[in-house]
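First the structure, which I've put down as structure tokens, then a few questions once you've had a look.
One protein chain omitted, others in place.
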């Protein structure tokens, strides 16, 4: 298990456009996430689950993939990551408002259950950790067809307690499959702290027991995540097998709109966590290195806001699913 | 993960009686196992599953426990271990022949499905690895009642691929429970070699990922196993938590009476393995150190043979279960 | 006697039993400091401490498997599965292990434990596909298990006390739409409702409507409406779906000669199939109409959008319509 931190040189090597684009995607994810929470508080979106605090991890990983080529098996906090893969704010506002045009599920599932064949994003359900095995199977198919694709599958640290997690890592290691197991460790599973989830400091400590590299990275540091993910992806693409990548994140919001984390976390803990906002942190970094000039951040914010406004206007008007369709698509046509 | 070997001094510290008793139990297990295979070949026992090659590991562990105090959650190769815990050859011949007096299950289960409340041996079924969690629960109860008991649970290396294995080790580590996870690694799961079961050389390599000690020991060396087990038991009894103890064994017979290992193992591999018979090895060791005098081994053998003869005579005459009892004991009385 | 909600009745059953019997302990995800996602264990962590109210790792097979071990070692564990939809990972421990322990050991061992789980639709647009399922048929098929599905606060408390004291594994499935929507007087202290006994919610001579869980209330509403038009529906709350109260089913069916079985779970191979088969076999001479069934359509579960969910859900209207069809037969 190696602990990586962003190499100071790395940012320089990236084109400024790309860095701005990364920042923009983080902002877009954040603002869309906030909008959905507002819709929930307004009573318009019955359920919302937030990814705030995970944006850097998701953008860092997403930018290490080849869009339209590599695959993603996400989990419910991956709003920003599925945007990076090519989904649109519109898609998620449709989902939040339960519109027929929700591309994830046609409003059959709760929001946050991502999936889009067009973007190589595998359909996901609610059971935690089942997706791990699907990703391994996807990678097995890549291997079988001699494709140079990789698949990223994400999960929370709580999800690593499930048997499916173990079975999946084990299988991928045996067959040297091109999977990156991304653990977005925000140190809570609803109310259960990491100390009640495992007796080790890092999920990545487990990698050695499967025979794969395990990397812990500061999930608030987008460049560090990106660097680690890029290495893991390269390794997978070379046919050298899977990597366990743990991004240490903060969960800025409660578990979901049904939860209130003030009931089981101390005020100090919450305040301390808020000082680690990854979006703010990246902005400061980019401004310091003059990748963002004065006013750039505001402009990006405004552009994202406009996108979201337009998307919501569209979603507001969009129809709910026709009742007659409820019975369709249990089975295929043949 | 530490690799332990029997300290040469250790044998000296044990009383000669105890060493002879250990040898005697190994021989008893071996001969009883052979007898059951003979009954199977004669068409009298419909099914047999052999523990030959695992005797040293089982006696080494069994002698580290306090009989009548500590608990065992065994698996189907543990014939010798359940004898050490207090069961009798008679019990298993009743099971082999499907007699009503089979204390494990009243001939409801196949032979090899051990269980005896009288001897603190938890009932076991066929699904591999489920027992891991039961042992953790038993240990949780010990802890809850502040008892100084420990529980040993055994499984093959193949069984460690199951999700229940992972969930159990994780739970035991979090709560520092008094469990010894004994893996009897004979390098095959029916026909599947260890290399298709995991990408690491030792199951014990996984211990670190759970935050518990992992120990690999030569399962053909009864004193080495005993030493490692004694340490693990002491640790557990002190309240310091679980240990993963891997005993590297040989599977001298095919997986079960339905299998023929010559179909998937080379003749060389089989021949090489036969040179590692743990019972023979211990005899030679004890004779070299004069714990067994000339003729002692033969006498022990004879005593065990007699026991088995008598037990079989009893089992031969014993009645099969009354059909009318088939519907009993699905539920308790109230 | 205090008026309490269904969830409070459940909470108080655990609290009282934990005070009475120190072999009782709880385990599950978020049952500790948070008190469970529906508050069913609220305050118990504070009262009984982390040794008796165990915030488990996120692992359902472990929750049940560890509870089995506790039961084998003499405790009386109550395991909570956060939503019934998340019980399948524990299926092996429940149906291969807990259910078979007494039988396979020829009565040498037994496994007294309760597995609690919220089921059914009814909170935020029904919770959608994975927070709304009624999977009781999967357990009601399995010898060795008991399966209880209370419909009222009184029953919830009395049946949970019975379940904790039962010497065998009991699946206790709580309908989440009832948690806070009902309030009634529930006896304090000792109050046990026997498992396997149904209840006549309302007597009637014309038709029988046999049901359980939240559907009991929808059936009662439908029966009420029909009563005003002179059709007397006997509403039966099974309370337990394993074992079934065969006597009550048969006697009601023989009396009315017309039976509707209704439940929220998927229809095919559901509890309704078994009830219908029993009635068809045992009441052939007395039936004046075919046994009819109402249940979830052939889709996986309740979808998220309300417009889709309503296709799945029963509700008093659909039950009333079916009862009318039966009455007119």
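When the chains are written out, they are named A, B and C in that same order, and each has its own residue count from 1.
Please note the rule applied: contacts are C-beta pairs under 8 Å (C-beta built on N, C-alpha and C of every residue); 3 or more make two chains touch, one makes a residue touch a chain.
These numbers come from a predicted model, not from an experiment.
Colleague: Check the whole complex and report which displayed chains the hidden chain contacts.
Modeller: For the complete complex, the undisplayed chain touches A, B, C.
Colleague: Among the options A:29, A:89 or A:137, which residue touches the chain absent from this view?
Modeller: Final answer for the missing-chain contact: A:137.
Colleague: So which of B:72, B:93, B:198 or B:229 would be touching the chain we can't see?
Modeller: Considering the complete complex, B:198 is the one touching the chain left out.
Colleague: Where the complex has a chain not shown, which of B:72, B:85, B:150 or B:189 is the residue touching it?
Modeller: Once the missing chain is taken into account, the touching residue is B:189.
Colleague: Based on the whole complex, identify which of A:79, A:96, A:122 or A:183 touches the chain you can't see.
Modeller: The one listed residue touching the chain not shown is A:122.
Colleague: Take the complete complex as the reference. Which residues in chain A touch the chain that isn't displayed?
Modeller: Looking at chain A, the ones touching the missing chain are residues 71, 102-106, 108-109, 113, 115-117, 122-123, 125, 127, 130, 132-144, 163-164, 167-168, 170-171, 174, 328-334.
Colleague: What is the set of chain C residues that contact the non-displayed chain in the whole complex?
Modeller: On the chain C side, contact with the omitted chain comes from 61, 85, 88-89, 91-92, 95-96, 99-100, 103-104, 129-130, 137-138, 140-144, 242, 244, 266, 268-274, 276-277, 279-282, 284, 287, 289-293, 298-301.
Colleague: At which residues does chain B meet the chain that is not included here?
Modeller: Those residues of chain B that touch the unshown chain are 46-47, 98-100, 105, 107-110, 125-129, 158-159, 161-164, 189-192, 196-198, 258-259, 263-264, 320-323, 325-327, 330.
The rule is simple: only the chains that are shown with their structure count from here on.
Colleague: Specify the chain most distant from chain A by Cα centroid.
Modeller: Computed centres place B farthest from chain A.
Colleague: Between chain B and chain C, what is the gap in Å from one C-alpha centre to the other?
Modeller: One centre to the other, that is 41 Å.
Colleague: Quick one: chain A and chain C, Cα centre-to-centre, how many Å?
Modeller: 37
Colleague: Residues of chain B that touch two or more other chains: which are they?
Modeller: 163-164, 167, 170, 174
Colleague: Among all residues of chain C, which ones touch two or more of the remaining chains?
Modeller: In chain C, residues 56-57, 59, 61-62, 89 touch at least two other chains, as defined above.
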